[in-house]
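What follows is a short report on a single structure.
The complex appears here minus one protein chain, its other protein chains still in place.
A and B are the chain letters, set down in written order, and residue numbers restart from 1 in every chain.
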Amino acid sequence: MEVCGSSNVSLREFGCEQSLLSRPDGSASFIQGDTSVLAGVYGPAEVKVSKEIYDRATLEVLIQPKVGLPSVRERSQEQCVRETCEASLLLSLHPRSSLTLILQVLHDDGSLLSCALNAACMALMDAGLPMSCLFCGVTCAIDTDGQIITDPTAAQEKESRALMTFAIDSTERRVLMSSTKGSFTVHELQQCIAVSQKASEKIFQFYRDSVRRRYSKTLE
Amino acid sequence: MKDTPLANCERDFLLKAIEEKKRLDGRQTYDYRKIKITFGTDYGCCFVDLGRTRVMAQVSCELVAPKENRPNEGIMFFNIELSPMASPAFEQGRQSELSVKLNRQLERCLRNSKCIDTESLCVVSGEKVWQIRVDVHMLNHDGNLMDAASIAAITALCHFRRPDVAIQGDEVTVFSPEERDPIPLSIYHMPISVSFSFFQQGTYLLVDPCEREERVMDGLLMIAMNKHREICSIQSSGGIMLLKDQVMRCSKIASVKVSEITELIGKALENDKKARKAGGRCGFAESIPQERITALKMEESPVEMMDVTERANDIVQKAEAPPQTVPSPVVPVPGVGQVGQGLQNTWGLEDDDEEEEEEEENGNRGEEQEGKASKMEKYEKEESRGGDVVEISDSEEEEVVILHPETSDKAPVNTGSRSSSHQKGAAKSKKK
């Protein structure tokens, strides 16, 4: 398998805004190219008795599609996001409470899951919930020629042979979650992970820059 | 989750302030909060910020069979989603009183006012019509959701373009936007809802109440009107008795507000049209306010690819090579197949409660129970042979493949461990 051409390996323009909603305890919108997700977090708040866990917080993730009601696709994405968040949040610090993370899809132009993960991380950070590390999502597509495309658009996703989304942690760049579609070789998988780890550095630097910018006025 | 309770002193202060014609955010009695209308990347997507209240509307369409009693009219469908993002008091997937009220009001405002030409949505009479679906998502609740929703919905409808269709005989072809320019809906007029809240049994009146004002109000009057001063719907709730004069006064205020808002919508649509024509980027990426310190944007950036391949190669090479020989399946007894012989399978040796669980599961299915009984028997038999590690395929398996018996003692270790770990994983997920 040949090395992918570096021309395709780039991240689209991305942006983020934190604390943009007044009601939630933490909120963020994340934009990757045209794909955009809005996230809101409530918690640690009162928990329903039926969902109470005695030694840690109950995390609930809801993904709201743009049109219609949540379906199986949203449910599976919710699970991916929830497991990633559970891995990075220190839930045992807030036992018997609830954390609710709501993700509203604003526009889907490919790499939706990774955008949702990034929005979730920024919103959790904005809410000031204790986390052991940050995480980010990177989507890689392998097209029919075996080229790797990072952060693909919807059109590129459609033409791709395989699609993989990884959640990567900020401390050791480990893979927290992976969700794949299509067929690929072990070599391609490893290559995609390596590419995602590289790309994650860019995103983590962006996280740092945006938080730094945000606190720029309180650095008296 | 519950909402924060309202303290007595807040209520008293608000009422006192209203008596003095003061509002929390410094507005006058008849002032609206700042309205901001932005559009999404695709057609029919609109955001409305009304102060800190924020809603999103998305219009979509679909070809469906028409209703029997109206064979040549398109169908309008409205759905207001009270997303838990907007307020902790909203719950996912539950029809609350508020959501029913808002949905009904929006339907009366936009469907029953016949502001959209539904006959033009007919493709083949009695067979195929367009169903226009409007989804309104509440993103942040700071009062007056209805007005924000009605502005967002009508603006999104005006912005929406449906695909063009052609009919040849019985065949309906739907053209993609690249093939033929999509067509806007034909809208006769734009009804906009204006809310009035009443305090002290109707003595005081405020336009566009914010969330805290809504919590202390006695009654609410919603008037939907278009710019031709035609009232499209009127609804009073809260059980206050209004005088004729009050309603007349409200409708006069509404007519002023509606013409202002209609103008604003017109401008917003015009701007968006220009931006799209100019080919510039439009949508969310452009709507991020750059001047805020909470926002940051980064240009498209390539990912450093220096040693990615080497690293990947390295990992692949270092990884243990998968076994070249596929382990032959073992069939200890007819009806049970097994591949690989690795770690001792814990099936059947597990603690009692686990087994009970399985038993319960199996109890539901009579057939499987039989199979299990026989397996248990076999298990004992195998045990008596002594020493041999025995694995029995997962009892959950619906299909049991019968394989020819064959002995394979050289089955590699790692595959076995992998399969058993897989089984463990499966068991875990079942427990969930």
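Everything that follows uses one rule, which is that contacts are C-beta pairs under 8 Å (C-beta built on N, C-alpha and C of every residue); 3 or more make two chains touch, one makes a residue touch a chain.
Simple rule for what comes next: contacts and distances are computed from a predicted model.
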{"item": "Record-based protein name (UniProt) of the chain missing from this complex, from \"Small ribosomal subunit protein mS26\", \"RNA polymerase II transcription factor B subunit 3\", \"Exosome complex component RRP40\" or \"LAFE_0D02564g1_1\"", "value": "\"Exosome complex component RRP40\""}
{"item": "Selected residue (touches chain absent from view) among A:Leu101, A:Ala116, A:Cys140 or A:Val211", "value": "A:Val211"}
{"item": "Options B:Phe13, B:Tyr32, B:Phe175 or B:Tyr204, residue touching the unrepresented chain", "value": "B:Phe13"}
{"item": "Selected from A:Leu69, A:Leu93, A:Ala155 or A:Val186 as touching the chain missing from the view", "value": "A:Leu93"}
{"item": "Missing-partner contacts on chain A, residue numbers", "value": "19, 25-26, 42-47, 88, 90, 93-98, 125, 127-134, 169-171, 207-208, 211-212, 214-215, 217-220"}
{"item": "Interface with the undisplayed chain - residues on chain B", "value": "4-13, 16-17, 20, 22, 24-26, 293-294"}
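One rule holds for everything that comes next: only the chains that are shown with their structure count from here on.
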{"item": "Whole-Å gap between the CA centroids of chain A and chain B", "value": "17"}
{"item": "In the complex with chain A, residue positions of chain B that touch it", "value": "1-2, 40-42, 45, 52, 54, 56, 58, 60, 81, 83-88, 92-93, 133, 135, 137, 139-142, 283-285, 288-289, 292-305, 308-309, 311-313, 315-316, 319"}
{"item": "Residues on chain A engaged by chain B in the complex (per definition of touch)", "value": "3-4, 6, 9-24, 27, 29, 31, 33-34, 36, 38, 40, 42, 45-46, 62, 64, 66-69, 98, 100, 102, 104, 106-107, 109, 150, 186-187, 190-191, 193-195, 198-199, 201-202, 206, 209-210, 213-214, 216-217"}
